[in-house]
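For this depiction, one protein chain was excluded, whereas all remaining protein chains were kept in their positions.
Letters A, B and C mark the chains as written, and numbering starts fresh at 1 in each.
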Amino acid sequence: MTTIDRTLSVPSPKSITAPALAGKTDTMVLNMGPHHPSTHGVLRLVVELDGETVVNVAPDVGFLHTGIEKNMEFKTYQQAVVMTDRTDYLAPLSNNLSYVLAVEKLLACEVPERATVARVLLVELQRISSHLVWLGTHALDLAAMSVFLYGFREREQILDIFEMVSGARMMTSYFRVGGLAYDLPSDFLPTVKALLDIMPGRIDEYEDLLTNNTIWQERTIGIGAIDSAAAIQYGYTGPGLRATGIDWDLRKDMPYCGYETYDFAVPIASNGDIYDRYLVRVAEMRESVKIARQAWQRLKDMGPGAFVTNDRKVAPPPKTEITHSMESLIHHFKLWTEGFKPPRGDAIAAIESPRGELATYIVSDGGPKPYRVHLRTPSFINLQALPHMAKGQLVADLVALIASMDPVLGEVDR
Amino acid sequence: MLGSYAAILAMFGIAAFIAVFVITLSRFLGPQKPTVRKLAPYESGMEPIGEAMTRFPIKFNLVAMSFILFDIEVIFFFPYALVYRDLGVPGLYAMGLFLLVLLVGLVYELKKGALTWD
Amino acid sequence: MIDHETLLARLQATFGDAVTSAPAMRSGESVFHVASDRIADVALWLRDDSEFAFTFLENLCGVDYLGRTPRFEVVYHLLSMKHRQRICLKVGVAEAKPHLPTLTGVWQTANYQEREAYDMFGIVFDGHPNPERILMPDDWHGHPQRKDVPLGYEEVAFSINDEQIYARKPFAQE
Partner (left out) sequence: MGLETKAGDLGVVTTSLETVVNWGRTNAMWPLLFGLACCAIEMMGAQGANYDLSRFGMEINRASPRQADLIIVAGRVSRKMAPVIRRLYDQMSEPKWVIAMGDCASCGGVFNNYAIVQGVDEVIPVDVYVAGCPPRPEALIDGIVQLHKKVERMKLDGTLRDRTPIHV
């Protein structure tokens, strides 16, 4: 048992408030509580200050704990897809994908090529929309109002595509076990083409606003840095890890959904501070446009085809087939009343969500309802690195630091 | 002589009147429903623990000193600038002495590095 | 890719019967059962071994197998960036004495995940720097994700059960 490296340890709120109550007055304890303009949701930080510099920070989470994992144990596999939308509400499709891949591994069922390519296209669009919200709120925290309005203008176009595809703007639940929920509408490809053509120009606009902006650089360069060894210790994944120089992106290193056949670059930076995380995420948006364009080309060449597996035990048959074929009616009835029963065993599927590595671990006891679902969400794990990054920074930089970590509290508290 | 002073007094009077009027207006017109829970200190949603009056870190005395140096001292130059011609050399000595005393503070600040910005 | 047998052989060579093989996961990862008191040493050995280099603790979660002894199980997923491979360590935890050595000495990422496993299942990790609840309110009794704890269903409001709902919602009429 090695000794615990005190400098890396993650403090808990009580470990800061207790000595303060017991009369330790050389530092001031400040409570950036659940309701705070810059905590990106209901995150509570107990900050120990010496004058203006941060001595210690203790995140206190749980204010948005929704018991999603317990709730999923009472729903069948197909119903639980709805639950996954609400964990990381900035990238619902990534949650669907992670859960659906895990169940498909449990079932060892085949997904048609067209569905996989559509999944890649939509997940990359979701990554762009999630990064746009991050960029808007990050700039808003540092008082750059216009980036928020520019960013949400593009995000609305992406949400219109999701709404065209699945009917809902955010909580799409569009990926189902075995493929997609419905077929892609006919005007899906032209609309996506229109968006992908203007997107690189719009990303240039954001870069013009921020990248060489001296105020932005002043507030972000060299602040909240973390080195790669500490990042590995904290299990930090996603753009933050790549900003420290480690080239680890699940889409490249442990590919899923055919990512190895797409050609894209993994942007990395070197010194892991806020500015590098910004650069990595903006470069990632450009890469996502590249992937989406390749996926769009494949969808165009493939033409119409199956959007869900034709294994009737898993995916419901099309409505037209039910009226004239008895087994389809039986399959339809069985799937919607009881759901399918995967064999006993457990499976894990990890994907690269906009915030980092999102893994879904499912244990199945052979019944129609998952026995245990654990969501390894990146924001929850990445939050542990906040105290290490915040030590020695000014309080005002703590605000920029939280925004650069892009925590989504629905995902932190599950 | 009194006339110019009257103008200044009138200005102070009007300013005081407007200030008091606005405050009392909202006190009368606004609905006043003070409850114990409403008047509790706002601690971004949590129950405040410990007392608020903790000791200030000593580093902030530099901030106070630079305020005195660059703000209050400069204000004293304005009246001097108006009358420095007819005050003549004795006025210069007085102002010089005043400035010398505050120069010590400036040197202390420079040595302490409070003025280096980043 | 390191196959199951070589890893098992090397592990049993150093830890004897504290490490036993287990059926692979349906997603293909090789699984090992580890005795609960040796988990910290096995994890440290796997992390520092130059050939395997499982330097990254990906996931740590508790599972409640009600009716099976040992009732609880803590699942660790270790990731080797060198081999791009993931393995799974499972540790059985008895219900009577749900104690386990902490992994915060080996990886700091275990800190929050162990606090969550304690908060949700009541599995105590000895040596944890601050073993407190993380998700539930501090005055919460019991561990909600255990199988024997009900989901906490509340009656849904319809027009027929108005008085029962309003009894629970004092502010709905105000």
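Following the convention adopted for this analysis, a residue touches a chain if its C-beta (ideal position, glycine included) is under 8 Å from a C-beta of that chain, and two chains touch if they have at least 3 such contacts.
Here the structure is a predicted model, which means the values were calculated and not measured.
Shown chains touched by the undisplayed chain in the intact complex: A, B, C. Among A:Met83, A:Leu210 or A:Cys257, only A:Met83 touches the chain that is left out of the view.
Within the set A:Gly41, A:Pro59 or A:Pro112, the residue that contacts the chain not displayed is A:Gly41.
Listed for chain B, the residues touching the missing chain in the whole complex are 27-33, 35, 37-38, 40, 42, 45-47. Where chain C meets the omitted chain, the residues involved are 136-137, 140, 144, 149-154, 156-157, 168-174. In the full complex, chain A touches the omitted chain through residues 33-37, 41-42, 62-68, 70-71, 82-83, 86, 89-90, 133, 136-137, 148-149, 152-153, 155-156, 159, 169-171, 409-410, 413.
Just so it is clear, only the chains that are shown with their structure count from here on.
If the chains shown are joined wherever they touch, the resulting network is a simple chain of contacts running from one end to the other without closing.
Chain centres here are Cα averages; for chain A and chain C they lie 22 Å apart. Rounded to whole angstrom units, the spacing between the C-alpha centres of chain A and chain B is 49. Residues of chain B found to touch two or more other chains are absent. Touching two or more other chains at once is no residue of chain A. Touching chain B in their complex are the following residues of chain A: 17, 20-21, 25, 28-29, 31-36, 44, 50-52. Residue ranges on chain C touching chain A, taken from their complex, read 23, 25-29, 40-41, 44, 55-59, 61, 63-64, 75, 77, 81, 84, 86, 88, 101, 104-109, 111-113, 115-116, 120, 127, 129-130, 132-137, 144-145, 151-152.
Against chain C, in their complex, chain A makes its touches with residues 1-5, 8-12, 14-15, 61-62, 65, 67, 69-71, 74, 102, 105-106, 108, 232-235, 246, 248, 253-254, 343, 345-350, 357, 359, 361, 363, 372, 374, 376, 380-381, 383-384, 413-414.
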